[in-house]
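Removed from the display is one protein chain of the complex; every other protein chain stays in position.
When the chains are written out, they are named A, B, C and D in that same order, and each has its own residue count from 1.
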Amino acid sequence: MTPTVKSILSHYESDNPGTKANLARILMQGRLGGTGKLVILPVDQGFEHGPARSFAINPPAYDPHYHYQLAIDAGLSAYAAPLGPIEAGADTFAGQIPTILKVNSSNSWSSRVDQAVTGTVDDALRLGCSAIGFTIYPGSDDIFEQMEEIREMSAEAKAVGIATVIWSYPRGGEISKKGELALDVGAYAAHMAALLGAHIIKVKLPTDHIEQKDAVAAYKDGDWSTQAKRVAHVRQACFAGRRIVVFSGGAAKGSDAVYQDARDIRDGGGNGSIIGRNTFQRPRDEALALLDKIVRIYKNEE
Amino acid sequence: MTPTVKSILSHYESDNPGTKANLARILMQGRLGGTGKLVILPVDQGFEHGPARSFAINPPAYDPHYHYQLAIDAGLSAYAAPLGPIEAGADTFAGQIPTILKVNSSNSWSSRVDQAVTGTVDDALRLGCSAIGFTIYPGSDDIFEQMEEIREMSAEAKAVGIATVIWSYPRGGEISKKGELALDVGAYAAHMAALLGAHIIKVKLPTDHIEQKDAVAAYKDGDWSTQAKRVAHVRQACFAGRRIVVFSGGAAKGSDAVYQDARDIRDGGGNGSIIGRNTFQRPRDEALALLDKIVRIYKNEE
Amino acid sequence: MTPTVKSILSHYESDNPGTKANLARILMQGRLGGTGKLVILPVDQGFEHGPARSFAINPPAYDPHYHYQLAIDAGLSAYAAPLGPIEAGADTFAGQIPTILKVNSSNSWSSRVDQAVTGTVDDALRLGCSAIGFTIYPGSDDIFEQMEEIREMSAEAKAVGIATVIWSYPRGGEISKKGELALDVGAYAAHMAALLGAHIIKVKLPTDHIEQKDAVAAYKDGDWSTQAKRVAHVRQACFAGRRIVVFSGGAAKGSDAVYQDARDIRDGGGNGSIIGRNTFQRPRDEALALLDKIVRIYKNEE
Amino acid sequence: MTPTVKSILSHYESDNPGTKANLARILMQGRLGGTGKLVILPVDQGFEHGPARSFAINPPAYDPHYHYQLAIDAGLSAYAAPLGPIEAGADTFAGQIPTILKVNSSNSWSSRVDQAVTGTVDDALRLGCSAIGFTIYPGSDDIFEQMEEIREMSAEAKAVGIATVIWSYPRGGEISKKGELALDVGAYAAHMAALLGAHIIKVKLPTDHIEQKDAVAAYKDGDWSTQAKRVAHVRQACFAGRRIVVFSGGAAKGSDAVYQDARDIRDGGGNGSIIGRNTFQRPRDEALALLDKIVRIYKNEE
Partner (left out) sequence: MTPTVKSILSHYESDNPGTKANLARILMQGRLGGTGKLVILPVDQGFEHGPARSFAINPPAYDPHYHYQLAIDAGLSAYAAPLGPIEAGADTFAGQIPTILKVNSSNSWSSRVDQAVTGTVDDALRLGCSAIGFTIYPGSDDIFEQMEEIREMSAEAKAVGIATVIWSYPRGGEISKKGELALDVGAYAAHMAALLGAHIIKVKLPTDHIEQKDAVAAYKDGDWSTQAKRVAHVRQACFAGRRIVVFSGGAAKGSDAVYQDARDIRDGGGNGSIIGRNTFQRPRDEALALLDKIVRIYKNEE
């Protein structure tokens, strides 16, 4: 165990050793093990976008084993997915990579900005998962119910040594489409996840837009011109770095943009990437090459 | 036990032996036992359409024993029905054919696209059922609640060795009537059932219509001109064949259409048919003849 | 233990010794220990206004340890915050200052005048908190549900020796913006908290406006010209002083206004201040100087 | 909070902040607050010896308030007693001194070397106690049941932030009367309490007798000639000082012997005294004088 990881774990001061051991497993896994940096492979697009939009571009990805193997071969930190795919590979890959059970899920056809709870802490235990993952939509009409769901589930998880990852995606209500990626909105969303007791916070990389009129004054003297500076602000909103924060890059895009994101996350003091479509929607060889470069960026080798 | 069945069972890698034994019972039952193919007789039209629309055309079918006996005599794989009919024959036919307790049900008069939970895992145990069956309506306003119901029930079922069959019928919300049978929609619906942890997935045979604008790109390079190819895509959406998928044919229709469906399911790699009205709404002799031919199709004898 | 504190505790005559011990801890803590006066540091603006609006003006305040330390160094009575920040410092500062777990929380984006329950009595126990804090919005459409939530939670808390603090903020429904601070409304809100069984009541300092037509007659003969007299009336509404009542000052403002508020609270017989933004949005030195003067005011030294 | 206390608390690394806060309260209480030393007043002789043998010599001690007040006035660290006496003073003295609820008790007439469980963790919570106290009799026929009782109770206590004190008194079976105070036996008894998960361990000051034949070899090269050295060995048996260990002096005896015990405990690195009969069986003035001197000894002032 490295001093960096020990220092990160020390911030989770109210957690029992079981929960810390699962955080440690994620932080010590793979090629970034011990660096304090993480790359997580999330595959929940099947629920969100359906199978064809997710996997038709790279048909081997229809098989849940594909993703387990990709995460392992790329030396990543953890693999996150809903119940079905975790069940489909949990025995074959038992003990090979920490898994995060995504316990709520939305879908393209829902008219509500909400998700169904589709997994439980008991599922996480029987499947050997290190954490549960839960999405909240700050801004939505159902945000209070979502908060109450994750309060219940994370309390249950903390008692049995399972860590909690919160995906915090501002959406709904008066938040504009542009505002969903605004700096003030992203920092606020990250902060709410921290306030709710998340161990690991997942947000999107923010733009330099400021959405909330009431927040303009607080941001006006800052320099938000670079993505790294914006990452640093989001990290600040995560209890000044006392909570792990990882960033997603959104829709699939060019490799260079992905690398630049990783550099900015690194330079801004973020803990890493959670990167799904940009990997499994590429051919496996290209995905491994891309992940290799991202890993090297986080290791300061690029 | 045949290598084919062993291979299918091996995909349910997180399940306990009790659940696998019940899956094995279904897979080893009747004339298709050991082939990896299934024909299931479902009789839940009483709830859906009322008794006369269901049974007047073939009055012996008012008697629940009729269906048990039909399924047994035709050498089918399992018989699925709601609580009442299962209770009405569970003693007489105990041990003769695997049963699937349909644990939620709709009816013609409901204004909501939803179902009531009308059976339990405890019922399934006391009645000796091998599985529970549950319908979800992706697209409906109540889909999240439906998902949370089946999460509870299938977790309970898995713990006591009962398998889960999900009927996944897209309906409601912005899905058009034509869209309910669209290929993209059907594959998505099947995929959601898999993501929810179903052991057996039941969907409708899809048309070549693509409903979702966002999905057009993912489908535009594929050849969906034949039903077999569409079946193959739905199978792909069921974890690349790691989950059993069976197809229904919808409303009663001509025998030749039914046979063609079976051939397409077989050729597309589907696991079989779940066929209700096309059997019990025919005189028993005709039904047995029709089922005999379907069985022979799945055995590659036709 | 001073006679003043003994007298205050004697008013909580149905409470078990565990709850009284926690009230005593708050009343005996810090520089005001034993005086019957309290100054509480609340930091829940992260939920309410987001991180930047809360902390950008004084960046060290992004770190939850900052607030614990500020409350301790200023000799305050207690520190109140949501789950995440309490978890982030509960071990480091265990036993150093009584904490109040804010168990429900709103946010800027919610369209409802409501809060999510984001903490539990079990959390309070495992984190060593002396009290739970809960906000109600008398006037809102959801007030009955809020009342039922705090009924459940405070009953549970009282059974295990945890005290209850109710933040009572009139808002929503037919209450005008001006009316939220009206004397009759504030007294009514404080009284409802007392009626609900709160041990400590937190309201805003009221203006001399009378909002409710039906209440005009009741107030017409009174002299509400000074803030101290209005405080005395609110205290009267808190069971004639049998319940502890503390006042918040609202948005950050000039020091002199803050001091005058404290003098008025003191002179009107209020129990003290709950003062957040006016402290942590100042540089630490200034905040300590301001809190020092407030403490001295409550000790009748200023 | 002093570095000494922070260091002691850091050894309880698996405990939640609630439990640590209660340990901190004991360690920060009274005249020894912050020194890492403790003096606890235990009054459970009523159960053990009956009221007259306990209190006739100093009749005011029949009143439970007497003991609370004695512990407070002497500036002690905590007061320990069974359910009845704690209930009889818990309100009057709420928040004035940490209390330890003795949750099992024996009596003079029992023919078994055992105790009845006479209090619960729920009692401790409603009475505002910082810890539960439990006696085990290693050597007795019922030791396994006693261990299982404290396992249940301390698990429950740890979950709600209550500390556990184990009184470990070797007795019964093949242990001779002389052996009950033997060094090897006392160290073993202390060690068993530590193994069971006690936060604070209470044993008797050992003699230099070695009781167990099998242990002679392990002790033969040590120098056990002074009581301080024997204390140091018992401390070693408490996880090399990672667990707090306090010593009782047994039956009432002369003041000088009591002072010498305290000096030896201090010099041997023990954490303090738990001293009952030697205080409450003296007139109050004498008891206060004696306790004052003991406190000064632990503060290295004598």
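Here is the rule we go by: contacts are C-beta pairs under 8 Å (C-beta built on N, C-alpha and C of every residue); 3 or more make two chains touch, one makes a residue touch a chain.
All values derive from a computational prediction rather than experimental measurement.
Chemist: Of the chains that are displayed, which are in contact with the missing one across the whole complex?
Modeler: A, B, D
Chemist: For the chain that's not shown, point to the residue among D:Leu41, D:Ile143, D:Val231 or D:Ala262 touching it.
Modeler: D:Ile143
Chemist: I'm checking contacts with the chain that's been left out. Which of B:Asn16, B:Thr92, B:Ser110 or B:Thr226 qualifies?
Modeler: Residue touching the chain left out of view: B:Asn16.
Chemist: From the listed residues A:Ile57, A:Leu125 or A:Ala252, report the one that touches the chain absent from this view.
Modeler: Of the candidates A:Ile57, A:Leu125 or A:Ala252, A:Leu125 is in touch with the missing chain.
Chemist: In terms of residues, what is the contact footprint of the unshown chain on subunit A?
Modeler: Those residues of subunit A that touch the unshown chain are 1, 9, 16-25, 27-28, 90-91, 94-96, 122, 125-129, 159-161.
Chemist: List the subunit D residues touching the unshown chain?
Modeler: Those residues of subunit D that touch the unshown chain are 11-15, 138-139, 141, 143-148, 151, 155, 170, 173-175, 184, 187-188, 191-192, 194-198, 212, 214-215, 217-219, 222, 233, 236-237, 239-240, 242-243.
Chemist: List the subunit B residues touching the unshown chain?
Modeler: Interface residues of subunit B facing the absent chain: 13-14, 16-17, 159.
Just so it is clear, only the chains that are shown with their structure count from here on.
Chemist: Note down the smallest number of touching-chain steps it takes to go from subunit B to subunit C.
Modeler: The fewest touching-chain steps linking subunit B to subunit C number 2.
Chemist: Hey, which one of C-D, A-C or A-D is the same interface as A-B, over half the contact pairs lining up?
Modeler: Match found for A-B within C-D, A-C or A-D: A-C.
Chemist: Could the interface between the copies subunit A and subunit B be described as same, meaning over half of its residue numbers are common to both, or is it different?
Modeler: different
Chemist: How far is the middle of subunit A from the middle of subunit C, if each middle is the mean of its Cα atoms, in Å?
Modeler: Roughly 36 Å separates the two chain centres.
Chemist: Can you check how far apart subunit B and subunit D are, centre to centre, with Cα atoms defining each centre and the answer in Å?
Modeler: The separation of the two C-alpha centroids amounts to 67 Å.
Chemist: Give the residues of subunit B touching no fewer than two other chains, as numbers and ranges.
Modeler: none
Chemist: Treating touching as the only link between chains, describe the layout with one word: line, ring, star, complete or other.
Modeler: other
Chemist: Mind giving me all the chain pairs that touch?
Modeler: Listed in label order, the chain pairs in contact are A-B, A-C, A-D, C-D.
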